[in-house]
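Here the structure is laid out as structure tokens; the discussion comes afterwards.
The complex is shown incomplete by one protein chain, all other protein chains being positioned as in the whole.
Chain IDs A and B follow the sequence of writing; residue 1 opens each chain.
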Amino acid sequence: MIGPLSFSVGAGEFVSLLGPSGCGKTTTLRCIAGFETPSDGGIYLDGDRIDARPPNRRNVGLVFQNYALFPHLTVFENVAFGLRLRRCREDELKQRVQAALDLVGLPQLAERFPKQLSGGQQQRVAIARSVVLEPRLLLFDEPLSNLDLKLRVMMRAELRRLQQRLGKTAIYVTHDQGEALALSDRIVIMSNGKIEQVGTPLEIYERPATPFVADFIGSSNLFNGEIVANSATSTSVRTETGLVLQALPTPGEIGSRVTVMVRPENIEVASENSTNVENLISGDVEEKTFLGQDLHLKLRLSEKQALSIVLAGRTARTHNAGDRLTFSVARSHVYVIKG
Amino acid sequence: MRSTLARAGLLMPLTLFLVFFLVIPFLNIVILSFYTYSPTSIWIPKLTIENYRQLVEGSFITVLLRTLWLGLICTVICVVFGYPLAYFLARAEPRVKSVGLFLLLMPLMVSAVIRTFGWLVILGRNGLVNNMFHAIGFDRVGLLYHEPAVIVGLTNVFIPFMVLPLMASIERISPSTEEAARNLGASWFDVFRRVIIPLSSPGLISGCLLVYSAAISAFIVPALMGGARVQVLGRLIYDLLLISYQWPLASAITTLLVVATGVLISVALAVTRHSAKQEVSR
Partner (left out) sequence: MKRDQPKLLKPFVILTYVLLLAPLVVIVAVSLSASPNYEFPPSSLSLRWYEAFFSNREFVRSFFQVSLVLGLGAAIISAVLGTLAAIGIVRLQFKGREALEAFFLAPLFIPEILFGAALYLIYARLGLRPSMLTLLCGHIVICTPFVIRNVTAGLVGLDARLEEAAMSLGAGRAQAFVKVALPLIQSSILSAFIFAFIISFSDINLALFISGPNSTTLPVYIFNLLLFEGDPSVAAASTIQIVIVGLLIWTVQRIFKARVG
């Protein structure tokens, strides 16, 4: 069961549908492409209602997770497939296919068969095959998930460049938040068939609308608690374990239940000479993981509460497991989520 | 030593059994087909090619051509009905598929006599179809004992032979390949013509060969639904053997059919094996 859900995408915009597997993002995309028909509601493209149209009458380009190239056709014929269906003239067809292959950087592989290509090359052919038809909308269904990490990062940048050069509106489904954050103008976060939040990558990262989003995007320390004081300069929240944290003023009744989010990288070591020390938190270092650039600490605050902290790796020498340390968090980095 | 013993114990019994009850009977047929027919003692062991010479004579050629023609029509109809069914089963969800397969296998496994009997009741002079004609004011017509009746019967009996290999072939086509074609603007007709048929051609070829080889040696359906008019090879063999006792001639026809089906089946197997190899290298 998916929905009800509603979102809109502006012309030329790159929007990602992001969520854990089974959240309904792929089904949503398949509804837009026409492989599934929603039981209720409508889908509009440039003002035309398209949800009753069969997939072959929508002219939205879809790039598949497994590329879905036609194994019995050459690269050239794969790209020419849609043009042939549209009875395109032979000379124009040749020229357009060649242009599409140039665009994705594969001009010399036209006579190969898909199985003779690498994963990255197959992906480019799949993109060329869609783009050559000048679709009204580009859809991507986890297109990079079958590539290895290095290639994935490279293709990611290339995809974005391509989309901007073509000026096409794009909807991109992924479960990889890194991809979504790097590529998108806006992100739609979904969970259990519902939309959790729609926003720019920065908004979603810094001001998650729900605890789910806060937990799903990046890593975060989440505390359940209630508002105990509210003034013009700050809102105070007491967590269930008794910690009191100051945040920027947030509207909310005193006593209402909230969740507080603190990103691990926003926690600093409290130094004695620092003037503006807010939200001092003390605890014992329980685990220390040195990752080169970063140092990850797990700080035990109480029996039920621990805090994840990310510090710059060069401070690694100064902290050891078992040390008792004090940290601070600026109130601008304490974010109150309602509900 | 041990493995020789194991080989003897495991493989010898069946090998011997098949030599006695499969190889020798067919060798016997080949030999008989070169013996001379005698009206008094059925055959005399004098080698001749007379039996094969008779096969190129007019009356036999008529039967041969009719048999091959009926087989062809039957194969074409099996393709027309078999493709959608095979596609449906290949793409159905597991529960629907297991019911569908049951309903396909059941008629296949019930004796051909019984299925043909059903058609006799449906198409007979007082059968279901004639009763419907009669009810809307038409005269009763003889639907049986013509070639069309035989074609209906043959198609019905052999369609599973078409559906099963086709289904296996279509299952290997990724559904997203079809979706890609749809997305690029293909109507379902285009999807079938440009994607499904080319990619399931191994299944199509082996299905056609299986149906064809079964149809050209069918006996029950033509015997019960064809009446006296529709003489085909299978019936001819039966009649020559059990009624007119022309064993050498019957042997020649049988030899011919065995060779023909052997060739057809090896082609089918070669195609399947070839495509399986391609699958692996893909």
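Operating definition for what follows: contacts are C-beta pairs under 8 Å (C-beta built on N, C-alpha and C of every residue); 3 or more make two chains touch, one makes a residue touch a chain.
The shown structure was predicted, so the numbers you read here are calculated from the model rather than taken from an experiment.
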Given B:47, B:228 or B:242, the one touching the chain that is not displayed: B:242
Omitted-chain contact residue, chosen from B:49, B:65 or B:106: B:106
Touch with the omitted chain, as defined above, among A:14, A:35, A:76 or A:172: A:35
Interface with the undisplayed chain - residues on chain A: 2, 27, 34-39, 54-55
Chain B residues that touch the omitted chain in the full complex: 3, 6-7, 9-11, 13-15, 17-18, 21-22, 24-26, 28-29, 32, 81, 84-85, 87-88, 98, 100-107, 109-122, 124, 126-128, 131, 156, 159, 179, 182, 188, 213-214, 217-220, 224, 234, 237-238, 241-242, 247, 250-251, 254, 257-258, 261-262, 265
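Here is the rule we use: only the chains that are shown with their structure count from here on.
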Gap in Å, rounded to a whole number, between the CA centres of chain B and chain A: 57
Complex contacts: residues of chain A adjacent to chain B: 33-35, 54-57, 59-62, 64-66, 68-72, 81-82, 85-86, 115, 126, 129-130, 133
Residues of chain B defined as touching chain A within the complex: 174, 176-177, 179-187, 190, 194-195, 198-199, 281-282
